[in-house]
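In this view, the complex is presented without one of its protein chains, the others remaining in place.
By written order: A and B. Residues from 1 in each chain.
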Amino acid sequence: MKLLNSLPEIDAASAALAIRNAIVIETDDMFTLSGFAGIDFQTKSISEGPFAKHAHDSIDAFEYILQSIDLSLDHVVKVRCFLQEPVRDFPEWNAIFKERFRAPYPCRTTVGSPLVVGLIEVEMTVARTARRDAEAFATIGA
Amino acid sequence: MKLLNSLPEIDAASAALAIRNAIVIETDDMFTLSGFAGIDFQTKSISEGPFAKHAHDSIDAFEYILQSIDLSLDHVVKVRCFLQEPVRDFPEWNAIFKERFRAPYPCRTTVGSPLVVGLIEVEMTVARTARRDAEAFATIGA
Partner (left out) sequence: MKLLNSLPEIDAASAALAIRNAIVIETDDMFTLSGFAGIDFQTKSISEGPFAKHAHDSIDAFEYILQSIDLSLDHVVKVRCFLQEPVRDFPEWNAIFKERFRAPYPCRTTVGSPLVVGLIEVEMTVARTARRDAEAFATIGA
């Protein structure tokens, strides 16, 4: 098991919210991460402005975290997204997801949620293997 | 790692919603899946009608996906359910869960969510081992 609980661009925003979670915990070859709202790295606080700003900032935070441990968005297995305004923002979230990830895409779930802060909260589960290196399943009767 | 991102009965509904997620990603002996609302395989779109139709259609989608990779609902470790109308629909969801799964049952969490579409969104995590082949824990002081 490996544990990461401090990264410069994350620590300021976490301190402002009095949060002391781990950022990443590795067990075997899987990586569990805390969820992240959009964090504006300029202001070190929760993103403001339109939905796209929140969504990109949240994905930026994950990209920064993953790069810091020598991984990338290509290693993401599952994305779980909670939207403050699910009906309004799903089409834009869907477009941003396809823009920020590369095929083959990860698994995903998107639901709505009355969030603590901001317009989006994202969770990711990550593997050591990149998705493009995955084998195809031999499907039966499909 | 294995990755599955196309299955006939899923692709039409995904295309209608412009979704390009993976359906299943296998890492070691665990299977991560995308979440699914109820999908009506006749109309290739999101289920309509009463809650039971949505719930059965969602479980049917998982059953179809799992059978296509030679697994079944017996291999499900965790079910996470998001209900559009949690107080109204929980008793029926609970009954459908017990009808569709066999003992020993999987772990489960059920919460409410203002969904993007439909009355239910379900996530499942799956293992290569069937639950009936699980050993019992040796519990301490319980």
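In the analysis below, a residue touches a chain if its C-beta (ideal position, glycine included) is under 8 Å from a C-beta of that chain, and two chains touch if they have at least 3 such contacts.
Keep in mind that what you see is a predicted model, and the values were worked out from it rather than measured.
Engineer: What residues on subunit B make contact with the chain left out of this view?
Structural biologist: Counting over the whole complex, subunit B touches the hidden chain at residues 28-30, 77-78, 80, 83, 86-87, 90-91, 94, 98, 103-114, 125, 127, 129, 131, 133-142.
Engineer: Considering the whole complex rather than only what is displayed, give the residues of subunit A touching the chain that is not shown.
Structural biologist: Here the touching residues of subunit A are 1-5, 7-9, 17-28, 32-35, 64, 67-70, 82, 113-116, 121, 123.
Note that in this section only the chains that are shown with their structure count from here on.
Engineer: Taking each chain's centre as its mean C-alpha position, how far apart are subunit A and subunit B in Å?
Structural biologist: 22
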